[in-house]
Structures are given as structure tokens and as C-alpha cells.
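Below are the C-alpha cells for one structure; questions will follow.
A single protein chain has been omitted; all remaining protein chains appear in their positions.
Labels run A and B following the written order; every chain starts at residue 1.
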Amino acid sequence: MSALSIEGRHIGLPLRETKWMREFYTKLAKQFPLGELTEQRDNLAFISIEQPQLRPLLMHLRDKEGFSHLVLLTAVDWIEEGHFQLTYLLSNRTNGTDIGLRLMISRDDALMESIHDIWPTAATYQRELREMFGIDFPDSPGVYEDFILEGWNNIPPYRRDFDTLEFSTENFAQRPGRETKDPAQHMKQQLYPDGA
Amino acid sequence: MSIRDLLSPFTAWKYLLKNPVTIPDPLNDRPGSARYRGFHKNDNEKCIGCGTCEAICQNGAIDMLPVKGTATQEGDSGLRPRIDYGRCCWCALCVDVCMTGSLTMSNEYKWVESDPDAFRFTPGVDEKFWDNAELGYQRPEDHRLVEAKRVTMEEMDADTRINSFAEIVNGYSIEQAKLEADRCVACGICIATCPTHMAIPDYIDAVREGNYERGLKLLYETNPFSNVCGRVCTRKCESACASRHEGEPIAIRWLKRHIIDQVPFEKYREIIGEPDAPTGKKVAIIGAGPAGMTAAFDLVRMGHEVVVYEAKAAAGGMTRYGIPEYRLPYDALDRDIELIVSLGVKVHYNTRIGSDIAMAQLEQDFDAVLLAIGLQEGRQTRIPKSEHEKVYRAVDLLDKITSEEAFELPHCAVVIGGGNVAMDIARSLARMQKQQYDQVDVVVTAMEDQQHFMADADEIKEALEEGIIIRDNCGPQGCEIDESGHLIGLKTWKVLSILDENNRFAPTYDDSDETIHACDTVIEAIGQFSDTSLLGEELTEKLEWNRGRIDIDSNGRTSESWLWSAGDCVSGPDVVHAVADGHRVASSINSYISSNESSIDKQS
Partner (left out) sequence: MAYQPDRSQYPQPGADGKLDIDLTSGKYLKLWQGPQHPGITGNMAVELTVCGDEVVEGKVHVGYLHRGFEKLMERRTFIQCFPIVCRICVPEPDFNEYCYAAAVEELAGIEIPEQARWIRALILEMGRINSFLMYCGGQAGSYGMGVISQWTTYVRDLMLDRFEELTGARIYHMFILPGGVRDTLPEGFAQRMEETLREIEITMKDVYETMYCNAVFKKRTVGLGVIDPELLDSYGVTGPNARAAGVAKDVRKDQPYLIYPELDFEPILGQDSDIYTRADLRRQDILQSVDLVRQILAKMPKEGPVMSKLPNVLHWKIPRGETYIRGECSRGEYGYYLVTDGSGFPRRVNVRGPSYTHAMSLLERMIVNINIADVAGLMVSLHTYPPEIER
């Protein structure tokens, strides 16, 4: 894979296509309604799915396809589009491939079924997601306990509408004596103050 | 479990007999390694205060502040980075991105102070004990976070271009322009150097974003001659560009042209907007060159009625009658003019003030008058026998070429002068010779050595490629004429020096090193002057003068309250300078005629 370039300078991405991923996707799509497939590299693909498919698909991938390792479970806030993306990244060690399941849920009523019974370790991820993104996973063990934050009463901090700069400006004092000048503006003041 | 497991741990006792591995005096015996990223150093002379270090600092540890003893000047903001070691993480991205290579790091890592504010300091200005440290992190060779090389501008090759007056430069494609725009670090130190202070980083950003309409709007805020300046600007900005220090300057001119190329001309009016409501005030402008037309553009948008008087058949001044078509095609210039005219500027062509209409008449009929007549007359060398009919002034010939006026094309021409005008006429003649005689025979002689020619390096390079011969260090001494009165050559002596110790023009020659440059035509391209006879005797008397030019104040106003002057005739030859002049006088004229002052003047 090499990038498109002019005079050795990078200008874009080539198209990727991997055979086994397509075949696997086609096979899987016969059993489950699947959304868009993104072939990221020859051993990593992302597949969009809908909520009803999550549990059967995870079970199928874990038990039948060898994707037995839950690498991570995390969320992405697409605030402009009004939803959270949940990413369940699964790994198959025997053939060294990964599949990421993308699942969009509404930002307004962020709720998802827990998968701690499939992978016990998911409970930690779900606890963190509830705390940091405000995504609820009812029945997940300890999901309502504080994980990293203690006594947090602001909006969940990993949501995009939580402004870290504003938070720090409100809560912390700035060291006095800092000032800076923009080179162009400073030169204007010094060299042609009337703008002429 | 074995007996070994019981005894083996006792081997640790052997360490009793070993020397300690600790360094007894780590404060002195443990210098940082050669690459250590320790405390910052800054070469104050090299630094240009572009603030790129501040821009890349993810900690917000760097402030740009003026320092004592460093003046703001072209290409140097006069600011220097002050680093707050309360925030710095020594990632050295500031060193990696530094546009001049002035910022480096020492290998010193110990610094003790009782005052915490001491750890906020300006390297290279506040003296520190590590300032002379030899070791420490410097940006490795080839490790560049910003591309140093310019995207090559594709040009027509010499063999093709010599056959016609077609434009040489192709212009960037969108991909090329984006790559070139991407090199800009948007420091903005070029803005001060541009005579008309164009918003250069902003319009380059528009190229990066592909938002050409925004780009065009930005161009027109400061320069209604963007078609012209996108091609033939003297681009002083590029000589102030931060990128030039460790690479090539950004191709600012070509990026400007790229914006122009991308926006369809039909959209210009819409992007630029409609003029303000009419004010009922009238302004007359003499000369439809860049200065006059820029002023017309500003004034008409302010709602004033503007009438331009142009002696020639078309507008553009020197950009039309001086600059050859292969550098500035007429249709590009026409677009700039057409837009200004479309805003409601009235232009009277072939109307010569002084003979067709008197200055006094203009003073009478208008609230203000702007004189922007340019430098239309070529200077003469006045060497012996240079009054011969086959000795021309370059501007006159260039004028004839544009006006398609017939003249006898020399078979063999010698040009005197090393500036852009000399190159323009030499290259224009070369093209015509190629077309008519199928061979080029043009020699350029100049007093300077080639390194110090006034002409752009590109012009010289391209002229040479086109088969023009350049003979430098040649001082013209007279024309050679045969018995039948034909011009047969130019005699020159080798120049030893041009200026005297007071930097005055006082050339010395080696008269033993004489050359006769055989030719049938000599062309003088040693400068231009302004013909101010249109003013009439009375006004010439009344006005104040300064070394042969009309004296103006900083706003371009003459000693007569109703008369302004702008452009080459008062500022010397430069398109973008003329544009800047045009803006300046327009603003001054506007404040004058918008106040009651002008009507009071009229009544008195």
C-alpha cells in the first residue's frame, strides 16, 4: 500500500480491498442483517450492525468463528449526528484478525444491553462508559458505582459537549503575567498603525 | 525445594565486596547526553519571531513578546519566544518546527532558583549559563515537520515559448496549489511587507480549504488587481516569508493566481458586492493604471461618482503597455479592468488632459482630482551618437508592440540595462525575431555584474534559455555609425565600479577593455520618468516639488487641497505599490470629500 503523491508528497489514500474480509462478510451476512463493511487493513475490518443483532452476533463470533477475545468496548460521540457509536472490538488469535462491530445508539436516551455475561470483563468497560459517556447498561455489575470520577456532578466528561477548557478556566486559576502577541498584528502596530 | 534454594540467596553477600554503582557527585559528574533535550537556547539574530514555535506548543508554554534591542522590521516581527517552564514538557516540537533553525536545546538539565517566576524566560535574550553549551538537541538533518521545497510551477519550455507571446506559466492545478498552500505556517509576517497588506495567510488558508470564493473576497479587500498581481507582482512578501530561511519561500504569487483561476469571472461581482448608495460627490482620476483604477475601485464602492481620463486607447497603464503578453496576458488584465468598470466607473479613453481637457476644468467640475499618470517616458543614456533614429527607448517599443504599431524589427539588437524592462524588451524582440527571421539575436548589456541585475532571477534565467545573450559589466560609451549613416554597433568599456564611496552613481571604467557589440538597433532600458507637462505652467508653479516629483504627504495629497497623486509617478515603478497608493489616496479623498471641507474650498 502506498499513498498517492505529487513530488513525493503525500496527497491521499489509496483504496484498500482484502479478500478474506469480503468473503467472511458475505458469509456472515447470510445469517445476520449487517450494515456497512469497512476494510481497514488485511486483518482488521469494521462492520456496522443494529442493536438486535448484537448479542447473537457476538455469541456467534465468539463460539463459532473464534473471535474469543474482547479487545475493547468503547464509545465515540458523534454529537452532530445525534448518536453514540459503540465499538465492540473482537479478536481471533488463531488467524490474527480483528473485527470491530459498530453500533449506533441515540444520544438522547443512551441505553444499551450489557454483555457482561458473555465476557465478564465487559463489566469494567460498561462501568466506565456509563461514567464517562452517560451510557446506561442496566444489570451490568457495579455499573452505577463510581469508577474513576468521584462526586462528579457535571455532564459526563467524555461527551463532546463537555468543554475541558471552559471547565479548567472555571475551576483553576491561571498563573498571572502571561501575555502573548500575534506577529502579524504586532508588526501592524509597529510598522503601519493607521492600516495604510 | 532443594538445599540449593536455601543456600543460593546467600550469594547476595558478594555485593558486600563490590564497589557502589552510584555516581558520587551527580550534579557535576553526570552531564546530559549529546542529544539531551535540556534547556532552550535561541539564536536571537537568526530568530524572526514568526511564532511557529508558539503555534505548535501543545502545552501553551510559549508566549511571543517584544524584547529590548530587537526592532520590528520587514521579515522580523521583533517578537521573541518566552517559555514558561512551568508548562514546558521538553518535547522539542518547537525546535523541530522552527522556521529558521534558531531554536535549539542545550544538554543542561539542572537549574535552581528560589523565585518560581524565574523559570519563565526568553532564551537567547535572558542570559543563562547554558547559552554556550555545545551539546544538546538540535533538529536532525532531514527531520522536517514542514516541507522545505516549493511545488514546481510547470512552464512552457524555451523552445516552445519563443515561438509566440503565449503565457509561459501554466498555473497550479488544485492538488499542486493545495500542497503548496499546505507549506505555509500562517505566521503572517509577510503581511507587513506587502505594500497593500494583503491577508496572505488567510487566502492561502482558503486555497487549503478549497474555498475559492472566500479567497477571492479576501483578495479584493486589498487588491483589485489580483489578476495582474497573481502574475507579475514583485512579491516582496516572498522575500519576507518564514519558509525562505530553511527552504524556498511559499509561492504566494502563484497561489493568488490560483484563486483567480478557480473562480469564474461571472461570479466576481456577486462575491465583491454592490457599491454603497450614491453620495453625489465627484472625483476625477487621470490615468487608468493600477493606482488610478484602484482608487477608482475604492471610491466608486464608497458611492462616489468616478470619472477616469486615459490618454491611451485602453486601461492598465504600464501593466498593459509595458509588461509583455507572455508574462501578463491581456485577457487577465482585462478582467481586472472590466470588474472595476462594471461597478460604475466611467472611463474616457484617448482623452489627454492638458490638451483635450484642462486641469483647471477638472478642478472646477470635480470635488477632488487624482493624478496617477505613471512613468511613461524612457530615460536616455545620452551617450555619443545615441540620437540616431535606430536608438529606441524600451518603453516606446513595448508600447508599439502592445498597440500593434509597426516598426522595423531589428535583425540584431543590443539592449542597455539590467532591469525587468530590459528583459521584457529583449524577450519580446526575441519572440518577434524568431517568428519573422527564425533566429534570435539580442544582446543585453548592463553595468552591473549578472548577480546584481535589478531584474528577477527568473527573468534572467528564462531570457538566457530563450537564446538571449547577456554581457554584464559593460558601460555604454557610444554608438557606432558607418559612413552611410547606419547604426552598426554599441561601444562599451568594462566597468570597474559603479558607485563611489558615498554610494553615489560615479562609474569607473577600464578603457583598455573595449567591446563593440555589433547591431542594427540599440534599445535603452535604463529607467523611466514622468511627463508632467499636462499640469500646465500655472499649476506646476503652484505645486511643491521634491527632486523632480510632485511632493505629496503621507496620504498622497499634493500641496493643492483638491489634488492627490499616486502610483509610479510619485512612488517609483511597482504594480503592487501603485495599488497600495490607490487605496491610500482613495481613503484620503473620501474623508476629504465626505467632510464639508471640500464644499468650503469650492466656495472660497
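Please note the rule applied: a contact is a pair of C-beta atoms (placed from the backbone, for glycine too) under 8 Å apart; a residue touches a chain by one contact, two chains touch by 3 or more.
Nothing here was measured: the structure is a model prediction, and the numbers come from that model.
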Given B:168, B:185 or B:198, the one touching the chain that is not displayed: B:185
Absent-chain interface as seen on chain A, which is shown: 1-4, 8-10, 12-14, 38, 40-41, 43-44, 46, 68-72, 74-77, 85, 87, 89, 93, 96, 98, 100, 119-121, 123-124, 146-150, 157-158, 160, 162, 164-165
On chain B, residues whose C-beta touches the chain left out of the figure: 1, 4-6, 8-9, 11-12, 15, 21, 32-37, 52, 55-56, 58-59, 89-93, 96-97, 137, 140, 142-147, 182-186, 205, 208
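Following the convention adopted for this analysis, only the chains that are shown with their structure count from here on.
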Length of the line joining the C-alpha centres of chain A and chain B, rounded to whole Å: 48
Chain B residues touching chain A - in the complex, by the definition given at the top: 49-51, 54, 62-66, 72-74, 77-79, 84, 86, 117, 120, 147, 149, 151-152, 175-176, 178-179, 187-189, 191-192, 197, 201, 554-555, 580, 583-584, 587
Of chain A, residues touching chain B in the complex: 6-7, 9, 11, 175, 177-188, 190-192, 195-196
